[in-house]
Each structure stands twice: as structure tokens, then as C-alpha cells.
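A single protein chain has been removed from this complex, and every other one stays in its place.
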Amino acid sequence: MYTKKECVAMLLAGGRGSRLYKLTDKIAKPAVPFGGKYRIIDFTLSNCINSGIDTVGVLTQYQPMVLNEYIGTGEPWDLDRSVGGARVLPPYQGTTSDWYKGTANAIYQNLNFIARYDPEYVLILSGDHIYKMDYSKMLDYHKERNADCTIAVIDVPIEQASRFGIMNTYDDGRIYEFEEKPPNPKSTHASMGIYIFSKDKLFKYLTEDEEDPESSKDFGKNVIPKMLNNGETMFAYPFSGYWKDVGTLESLWEANMDLLGDNPEFYLNDRRWRIYFRNYALPPHYIGCEAEVKNSIITEGCNIHGCVINSVLSNGVVVEPGAVVKDSIIMANTCIKKGAEINYSIIDTEVVVGENCRIGAPRADNVKITLVGSELEIDPGVTIEPGSMINAADLASLKNKNN
Amino acid sequence: MYTKKECVAMLLAGGRGSRLYKLTDKIAKPAVPFGGKYRIIDFTLSNCINSGIDTVGVLTQYQPMVLNEYIGTGEPWDLDRSVGGARVLPPYQGTTSDWYKGTANAIYQNLNFIARYDPEYVLILSGDHIYKMDYSKMLDYHKERNADCTIAVIDVPIEQASRFGIMNTYDDGRIYEFEEKPPNPKSTHASMGIYIFSKDKLFKYLTEDEEDPESSKDFGKNVIPKMLNNGETMFAYPFSGYWKDVGTLESLWEANMDLLGDNPEFYLNDRRWRIYFRNYALPPHYIGCEAEVKNSIITEGCNIHGCVINSVLSNGVVVEPGAVVKDSIIMANTCIKKGAEINYSIIDTEVVVGENCRIGAPRADNVKITLVGSELEIDPGVTIEPGSMINAADLASLKNKNN
Amino acid sequence: MSTAGIIFANLHDSNLPELTRQRSMGSVPFLCRYRFIDFALSNMVNADISSIGILAHYNYYSLMDHIGSGKNWDLARRSGGIQILPPNVSAYAETPATYYNTRLEALKYNIFNIERIQDDLILMCQCDCVANFDFGELLSEHESSGADITIVTKKVHLTTQESRNHVIFDSNSDGKITDIHVKPNDITGYKDVSLNVIVISKKLLVTLIHDAISHNFTSFYRDIISRNLTSKNIKLFRWDGYYADILNFEDYFRTSMDLISNEENRNAVFGIRNRPVLTKVRNSPPTVYGDNCKVSNSLIADGCIIEGKVENSILFRGVKIGRNACIKNSILFQGAQIGEHVSLNCVVSDKNTTIRDRSVLSGNESLPYYISKGRMI
Partner (left out) sequence: MSTAGIIFANLHDSNLPELTRQRSMGSVPFLCRYRFIDFALSNMVNADISSIGILAHYNYYSLMDHIGSGKNWDLARRSGGIQILPPNVSAYAETPATYYNTRLEALKYNIFNIERIQDDLILMCQCDCVANFDFGELLSEHESSGADITIVTKKVHLTTQESRNHVIFDSNSDGKITDIHVKPNDITGYKDVSLNVIVISKKLLVTLIHDAISHNFTSFYRDIISRNLTSKNIKLFRWDGYYADILNFEDYFRTSMDLISNEENRNAVFGIRNRPVLTKVRNSPPTVYGDNCKVSNSLIADGCIIEGKVENSILFRGVKIGRNACIKNSILFQGAQIGEHVSLNCVVSDKNTTIRDRSVLSGNESLPYYISKGRMI
């Protein structure tokens, strides 16, 4: 079998994303639903295939079942290849392997996967961001400069820069310093966590890093600084465009809302850069006689009889007559019963919101977002205070309190 | 998505198979090559699809990479389905999960995978045996008897029975006692490690077993005896036909040899029960002008210029002029150089046997089988004694000794 | 017993000349995202029929595109799966006639393919109806009844006018068919009409086709069924679920409109839990509703952008409705671009039409205004 590939992508999809709270109780962050039909990882996978990269190792660890099943054969992304394609890479038991200990260790444990394709370049990605990016341009940039490592950076406002890893570069883009969350940032080039390594350097540094007992086996903390210290040729690749880390409930909500409006901040209906996703043949959605829908996104299998405003609805959502959904994200197969009112909330999958429930409060400056975890059944008339994060246990205690 | 299946198969493929020694240094036992073109797991997977079972969870743990890649999308076995199909299930990190602790625990950790298909029955298999079996007949047997658990048994000679788990049954096949490797076996019905459980019972007993701190989480040691104790309806399903555990080098060698001859003990060319496997488009094999081939199996990509007798050659094997291969198994892409002689040996993949090497000794009663591990390069003229098991380290020490 | 499926993709294309100019009956778009063949295919797949041949003798490009490898019906198999069988044009002058018109002619032409089927039973159906059949029940009924041939019927009340479009059966109390009336002139009242779903053993079918070849028969009902009423055990299987026949463009329009408003009928087709209607899945983003839209009683596919008013209508994938447009009682196929201040009533627009700002188009329910593929108005 001839299996050579010029560039192999390794997608770190193992993280829990604990700041998404109850959304990631049962799924890893890259598997969190987004924009009505997508999951967060779809954007990175689609970027890969649209950039001509057809070999993607997806490194899973935390709750991989949903992701594993979702990626499946890779067919929705045209990544079901006899050589390469999308491959889920869980941790495994072998002579030396174990749970992944850090981003660098995760890649290290899968060096034999990479080696099989004998690539010149390895692209390291994470499955946590919403963006459209042509990695092939970054690869060209890397090749033109004969770099050992190229790191994609995006300009952030200087006042936020101290929340990021900041790359300080010369005028030609060469990096001379990397600072993780610097209190006094010298530049605004924030690392996007997207790296291209020339393969031999990656193998060398990962092997060394693995042997270093002091290392926490992390790209940002260990590998990148070490390479800089050793004077390797490292460039920052400037990216401009929409890029959003959806690591908190607020940012996830914002990114969903960025899809709305006449000129959405983030445009999904882009024929030159399609975002692929796994979907099934659900019936078309139905908008009833009494329904009112404004500035919203609705998709297959929905049945809308109530009022939906400034909201994003996933497939199979039912909104009964008289129910109101405003400034909210409703995930798949959730049912909002008659007269219920939902404001500034995220309702996870398969929830039943009982009749006349009140969830959250109208969006305002001091109002916090409300979250209802998956597969809950909320009794009629229950009120859930704004800012609550509800899962089954919370619901039980809420019930006791109300009784 | 409608995902119901009547019966889901769970294939335990995590074992190392340490009695296969250096053959399983880098791969799990079910991934060991067999019969020129197959891997051991192909027989179980083909049995599934031929029996109409299209949903197979493959539980991996030890060195899963090769198996993972080999199974891939499941396409060679027609198991690339949008619902069901072959799914590799590695251990994962979650609230309660960890490395698989035993066969029962492995299934327990994947109950949510099974539950997704809401089956009436669960078929538990191992990927360690060479056989052809129609599981649908066993399922019919299970259904007709309204059993809670049905265990496939095969009659073994009474003198070997103490090496197996023995099922003692009434005349109607109902099991009243299970003895693991009994010193004085009462019957010759040896368990084949193939179980059909009615789903609810399986879920009940696995959950209980998981909570039992005394249990070693094993079907044979814990779950089956417990069910018997509780008086569940358990039947033995008698199987007759070829069935071989290829757990030792000798039995692996024997099973390969069973493919040879005019009336082979195990017949591969069976149109009604095809054995599927993943293969690639290699050129046809070439038999040269000087070659001598007798009573052997040869496949794609081979180049035979020497003498091959009573042997099984995998794809891409080269036998140079004057080389002799006798009573041996040569795995993929191994090259036997000029004048080398190989007797009663198993040579793993990608080995180069140098010119005029002598490996093993002609087969005789007191001669033990010889094993050469994968990816070795044996210098010209080296002699490897019969009964040796050679890997890279052994080869180095051998070299030092010879120098 | 294992069952293979045969679907006639082109039968009765002539009933819908508007929509079948460049496509087969099987690939006529329906209800936002489906094609007619999806019903036949899904019904088969839901009854575990995994080897399906589609007989298509013309206009099959759109069908080939829709079916692809069969993945969407989980039928991209190494053995079995879906096979489209276009006429095998031969280079040799002595093999003529790639055209055939009737069911029986199609079977005769494909006898070589039918002989290769390895299943015991064959279920045949066509693509001019909307129904979610329980073929599983049909097959077990066929087996347990011991019938040689089972034909699915529906008991309907016929006027003289309507009876001319149907094949009508008389039967005894066992369900054995005793007489057959092919498109009769004078039959009225409650009758069993054929739904053109036929179960037969492969062996018998092959025998009957060879017989038809040697006798130059051309009609399945007239020449085969009616000649064998006594010698064979031919039974009917009465279907009492939802079923809509598409005999003409008016039927197409009426059935579509009914499935918008009538939730019960819609659920009888799309809402059966273990019998989903499968179709080609696409990569459309979800539909975006603007600030000033007003949508009611409509079925809407993904990928639309709606800024105007939509009422009692069906929008396919990628339709754009401009501001202040008003769409009523209309069916807009994939990619329609509707400008601002447009007013449509009883319009059916084929793929990729463009309606410029301020156009007013209005048809009638009995004769909807049809706009052909790619037209700009």
C-alpha cells in the first residue's frame, strides 16, 4: 500500500471544556452542538477537507462515545478514504502508552500513526473553535519560509491580550518570544493553537519532551518555548477573519447569535467554503398557522406553533402554541410545551419544558445566562431562575424545595 | 434516527495473546495474520455479516492501532453502515470508566453503546478463533427455548476436556452446571466463549457484577456461575465443525496447515460462507522459471523463484532462486534471499532473511517451531536454532555471540 | 425468505409531463426534500430488503445523481445494495429497441438481470404514489397465505371517470382474486384498486417473463395476471393506511397542499417511528428567518432565507424569499430566488427559477401556474 501524504492533521479533541458546565457532562467539548445543525468539531474538519488535507487523526479521551459515533467513517466530510481519512485515535494500552497526559503527549503517543503516512508536515489543530481557515495557505507560508514551526496568530484587542498566549515577532513574522498570558503583553498576536511543524522537528522535540520528567507535556508550555530557546525557525502566520473560542456558555451563546441577521458576522451559507456535518433525513420543518418567527434559525424536523425570536433551534425542536422562545439556543429534540416562556437560555437536547414554565429572564445587562442540561423533564409551571445551571440532580432538589 | 436492531454483537478483541510471543509484540491477537490473506478477526466478523448481524462493537484495549486501522470503516465486511456496522470501542475516560478490567467489565463499560440499538439480544464473541458459524441459527435456538443465556459448546475429546470450561447439561440442552477446567470433567461440552444473552438479563447481571467488589469481572468466572446459581434459563447450543483456538504458535501453525491439501480440513473457497478481509490491489503473483511450488498457498504480490513446499505465504513475499521454504508460514512482505533455507518456522512481516541463512530444522517429533519477529534483517549465513523466538534484541545478542 | 426489490422508475411519467421533461417519475421532487423514489426505496429498506434494482429506461441522469452509491439508504453494499439499470445500449445492430413502455416490457428487457437475483421473493413497485407501506407485514402475509402472487390493493369509492385510471379486482372472502378489470369503463362504487405493489417468487416471475417473451405479451395485468387467475393462487393484500396516487399535475399539487395542512396524513407518511422516509442528505445550513418575515402553515426545507411572507406553501432547499414578497399556496423547488414585493399564488416553480421584483403570478388550484427549470421571470 502506498500511503504517503504531504501533510497530516492531528486534531486534539480530548478536552472536557469544563467551563461549558452541564453541556459537557456526557460529551466532549468538540461534540457540543452549534448553530442548529453542527457540532463544534465540524468547523475544523471542514476546514481540513476544504484545505485539501484528507488525513486527520482525531485524538479523543474524555467521553469519546458521541464523538466516535459522530465522526463514524468520516463520510459526511468526504473523509472516508481507503488511505488516510478521519481516524479517531483513543489512548491505548501498549508497552509504553497510557492516558494522554497533555497535548504534546497525546501527539507523541500517536507518532506511529503519523509515521505511517510519511508526511513532510504535521498540522496540529484543536476542535474547540468556530472559524473558517484555509490551512493550505498557512502551509504555503510555512514552506516558503522554510520554517521548522509556524503558528497561526490572530490580532486581539490589547486589553484582552493578557488572556492569550502572545507571540512576539520581528517584522518578517519570525517569532522571537512566546509569552503565555503575559500581564504586560508586548504585542497583540494571540496564538490560535494551530501549529504546522516540519515532521522531523516535531518528532525530535516530542521525543525529547517525553523524556523530560519536568515537562507537563504541553505544546504551549513546553514544546514551543524549548524550540524557541534552541533557535529553531519559527514563524507567526497572521490570520484575520471570524474566530471564536466557544469555551464558555456566554461565548457559545454569542457565537450562535453571530449567525443571525441580514449580514451575519459568521456566514454559513458560503458555497466556496462549505461546512460539512453529519445529518439524517428528517422531514422538513413546519411553521404553523399561529406561529411567529423572527430573526431566528430553524432546521429540519422542527414543529413551530409558538413564538421564536432571536433564537437558534436544532433539529426536531417542538414549540407548542403560546410558548415563547427568545434570545435562546434550543438543542435537538427538545419540546417547549404550551405557554412556557424561555428567555436568554441554553436548553440542551431532549428536554421537555412543561406547560407555563418560566426559564431565565429577559436579556439585560445584569442578567446571567441560564442552562438546562439534557434529557430533563421539567414539570409544568416550574420557574428556573436566570443564571441557573440545571441537571437531573439540581432538578430533583428544586422539586423538593418547591414541595 | 431510527436505530433499533434485533441483535447486537460485541466482539472482545482486547487480548494480547501472550502465548503467541513475539507475534503479538506490536499487535493484539485478533490482528495476527492468518492463511495468507486474513487476520484472525476476519473469521468472526465474516460470521457476523453472514449471519445477518450488522452491528458489531469491537472492544479493543491492547495495541489497538493495527486493528483500528484494519477495521477502518468496516467496508470490507459490508459493515460500513449509517446505523450500526462495525465500531471499534476503546476504553474511555468518563465519570466512571477506565481500562477494561475483565471481559464482563469491558461489556459493562459499553452498555450505552448496546442500549443505543435497543436490541432484544446481545451476542458476545471473541476474536481469537478460526471457524465458520451461523450465529442466526444459535439465535433461533435461543429464541425457541426462551432462554436467558445460550452458550455455544463443542465436543472435545474427554482427555482434553479438563483444559476447557465444561458445560454439564440435561438431555434437553439446559445447563445445570459450569466447571472451569475441571480435573475430572463430567461431560465433553466445552464452552466456545460465544454467548447470547437476552438484553435485560445481560444488563441486570453486568450491573450487579460491576458492583460486586469480589468479582474479577469475567463472564466465565463470575457472570455465568452467578446466573446459574440464580436459576436463570441457560442452554448449551451444540456446534459441530471446524473450530480452532489459535492461541499458541503450534495451534496457529496447525490451523494454517489445515488449509492445505486436496480436501483441506478448513475450506476457504466456500461461496456460501465467504470470509471477508481487507485487501489492496497488489499485482498478481509470479512463479518464476526455476521455481518449485508444492502443496502450498500463495497470494498477491509474491515473487517466487525458489522452492516452496507445505507452506503458507502472505502477500508480497519474495523467495529468491535457490531458497527453500518448507513447512512454514511466511507473513507479508518478507524476503527470503538466495540459498536460505527455512524449515518449520513462522516468519513475521517485513523480515529479510539473508542469503544462505538456516532457520529452524526439518519438522520432526522432537523439533520445536521457530519464530522470527517482524521487521528484522537477518545477516547472510546466520543460523537460527529450532525452537528460537527471535526479536530485535535477540538478534543483536545473537550477533554479538557469533562475533 | 429473502426478498429483492424491483422499482420501475419511469412508469407513468406521461402523467406528469410538466415535471418529467428532464427527469424520471422517480426523481420528481416532492415536499421540500424528497423525490418520489424515496418512498419506494424507504419502504423497501424499512422491510430489510437490501438488494434493489431500479429499472430506468430514459431520463435517468437525475435519478443516478439522487441515488449515488446508495449510501443514504444504507445500501452502498459490496453484495446487493442499489443498482440502477439503464438500457444497456449495445454496439451491435442486431440488438435494437432500448425503449420499452410497460411494466412487462421492462421486465422482459431486463430478464438477464432478474435471472441473476439470488433472493427467493421479489417485491415490485413504482414511483407514482406517496405512502409509507409496511412491506414487512405484506411479505409475512404473502408467505403465510401460501399465495403465488400477492397484489396490494386499496378499497376506494370510484366514479366511472376514476375507474378508467385503475386496475380493479374482484375477490372472494379468502382474499383470492377472482376477476380483474383493467381500466374499465363502467365500474363504480367501493372497489379494490391495485396499488401496483406485487409480491411474487423469483422462480415464478422468471417463468412468467419467459412465457411472455415467447408469446410476445406486453401487459402484466392483461396478459399475465388475468390469464393465470385460475391456475395460480393470486391474492390481494388490502392496505388501509394513507396512500396518495399521483395521476396528474393537479394530484401532485393537491397532495402537496394536503400534506401541509393535514398533520394526520403527514404523520402517516413521515411520523412512523420505525419506518422513516430516507432521502439524499445534503449539506444545507439551517434556514434563516429575517426580522420582517411572516410564515404560517408552511413546510420549509433547510438552506432557505426568508424575509417576506409565506403562507400555505412548500419551500425546497435554498429558496430565497425577498422582503415584502408574499407567497401563497405555492410550491417552490430548490434554489428559487424570489425578489422583493413579488406576489405568488398557486405557483409551482421548477429548480433554480428566478422571479424578479414586483412580479405578480397567480394560477388556480386545479391548474397551478408552472414555471419550468431555470426560467427567469
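As written, the chains take the letters A, B and C, and residue 1 is the first residue of each chain.
Keep in mind that, in the parts below, a residue touches a chain if its C-beta (ideal position, glycine included) is under 8 Å from a C-beta of that chain, and two chains touch if they have at least 3 such contacts.
What you are looking at is a predicted structure, and each value in this text was computed from that prediction instead of being measured.
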Fill in: Neighbouring shown chains of the undisplayed chain, as defined at the top
A, B, C
Worksheet, complete the sentence: Missing-chain contact, candidates B:68, B:299, B:334 or B:370, resolves to B:299
Practice prompt. Write down which of C:76, C:167, C:180 or C:277 is the residue touching the left-out chain.
Written response: C:76
Item to complete: Spell out, residue by residue, where the missing chain touches subunit C.
Response: 10, 13, 20-21, 57-61, 68-71, 76, 78, 86-92, 98-99, 283
Fill in: Residues in subunit B touching the chain absent from view
35-37, 75-76, 259-262, 264, 268-269, 274-277, 279-281, 283-300, 308, 312
Fill in: Touching residues on subunit A - with respect to the absent chain
1-2, 4, 75-76, 78, 80-83, 276
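Operating definition for what follows: only the chains that are shown with their structure count from here on.
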Practice prompt. Using mean C-alpha positions as chain centres, tell me how far subunit A is from subunit C in Å, no decimals.
Written response: 41
Item to complete: Just give me the whole-number Å value for how far the CA centre of subunit B lies from that of subunit C.
Response: 48
Discussion item. Residues touching two or more other chains, restricted to subunit B: which are they?
Written reply: 1, 75, 80, 82
Worksheet entry | For subunit C, residues contacting two or more additional chains | 71-72, 276
